[in-house]
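Every protein chain but one is kept in place in this view of the complex.
Up next is chain A:
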Amino acid sequence: VHRSECEWFLVSVWLCAPAYHLILEGILILWIIRLLFSKTYKLHETYKLTEKEKEDLIEEWQPEPLVPLASKDCLSLNYDVVTGPPSHKIIINGKECINFASFNFLGLLDNERVKEKALASLKKYGVGTCGPRGFYGTFDVHLELESRLAKFMKTEEAIIYSYGFATIASAIPAYSKRGDIIFVDEAACFSIQKGLQASRSFIKYFKHNDMEDLERLLKEQELEDQKNPRKARVTRKFIVVEGLYMNTADICPLPELVKLKYKYKVRIFLEESLSFGVLGEYGRGVTEHFGVDIDDIDLISANMENAIASIGGFCCGRSFVIDHQRLSGQGYCFSASLPPMLAAAAIEALNIMEEDPDIFAILRKKSEHIHKALQGISGLKLVGEPFAPARHLQLERSTGSRESDMQLLRSIVDQVSPDVHVQYLVQC
């Protein structure tokens, strides 16, 4: 009974509706049916090109030249040529100068013991390794160097790369993927920037060495996380800092960073290219300098081209972290391994560093000496920590344009050049 009453109700409504209403509805229904069955309208239909037009377009197209024409005010087109070994006295373009431009912090580039060991290794293994680490490119020298580095830095494991630049640039994308967040200092060096670019994560820069700015960014991120806890549970967060910054010669405030790490649950990656073999009582870097427990830092990466005077780089940390790079570090899996003679040279350099821990204190004292000597020159200021061995002399006041600044710096270098060779860094 209930159902037939509903039907009766519907029919009565339909019968009682005004005529214009019914006609309108009828027209609308017919319109919908028409639209459903009509051909879809494609924009491309009107753009279909004939074969002749296509050939004309191909003929007309002119690419840009592969490289732009060289501008004359860029650096002179030839590099300076060094003859002979790049040690404390160096012969550049025929002139002998005192070398203030190589990253030879501990003076091991022409050390006889290091050369002996490299030669012995050359006589045993030859020069190249002819393969990546996975395919008969792992030599016992590599394994020995990795275990020595791990023991020296007091971590569980270390992994070596065949090129210093590729070390941090392969390590960052191995852990941080699309969707993860990385907080990095503004003054980060170029290889870190390339690693960040390759990782495709969200990058957030904080002001150089400014812990309050970093904390502000971390707090903002925490608020975001609270709004979306599901996403936050799978988004990894990292802080990337350098021990001694290449660009400003400052030291990073590591104890505060560790506090922030535990407060906001972010992992720290520390790049120690300039501070390994320089800071700390035994040369272990900025963690020893501040007395921070090394297990608090998730990954330490450094290159062996500065203090150790060899070629290549390494990362060290806990096995949980480092072992992952053996399958997903691009510069490790897809590239030939380090030539064994360079690994042997690095092992001998480590031996020297372990036998004679006074050299680090001597290096720092000499850096401070230079720092005092270069103060007080009118028009120039020396930036950075007194004990940092790699410094920048900057113009106190800029002349206004980049070109004239460069000219001024170049003339200073040329004047000093007969006796001392310094290098003016150009950021192109």
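As a working rule, contacts are C-beta pairs under 8 Å (C-beta built on N, C-alpha and C of every residue); 3 or more make two chains touch, one makes a residue touch a chain; residues count from 1.
Heads up, the rule we're going with is that contacts and distances are computed from a predicted model.
The chain not displayed here is annotated in its UniProt record as "serine C-palmitoyltransferase", chosen from "serine C-palmitoyltransferase", "Large ribosomal subunit protein mL40", "DNA polymerase delta small subunit" or "Putative ribonuclease P". Per the touch definition above, the residue from A:8, A:31, A:136 or A:282 contacting the chain not shown is A:136.
From the set A:127, A:361 or A:374, the residue in touch with the chain omitted from the display is A:127, counting the whole complex. Contact with the chain not shown here comes from a single listed residue; of A:311, A:350 or A:382, that residue is A:311. Considering A:85, A:255, A:291 or A:357, the position touching the chain not shown turns out to be A:85 (whole complex). Where chain A meets the chain that is not shown, the touching residues are 49, 51, 54-55, 57-58, 61-64, 66-70, 74-75, 77, 79-87, 90, 92, 99, 101-104, 108-111, 114-115, 118-119, 122-131, 133-140, 142-143, 162-166, 175, 189-191, 194, 197-198, 232-237, 262, 265-267, 295, 303, 305-306, 308-311, 318-321, 323-324, 326-327, 330-331, 333-336, 338-339, 341-342, 345, 421, 423, 425, 428.
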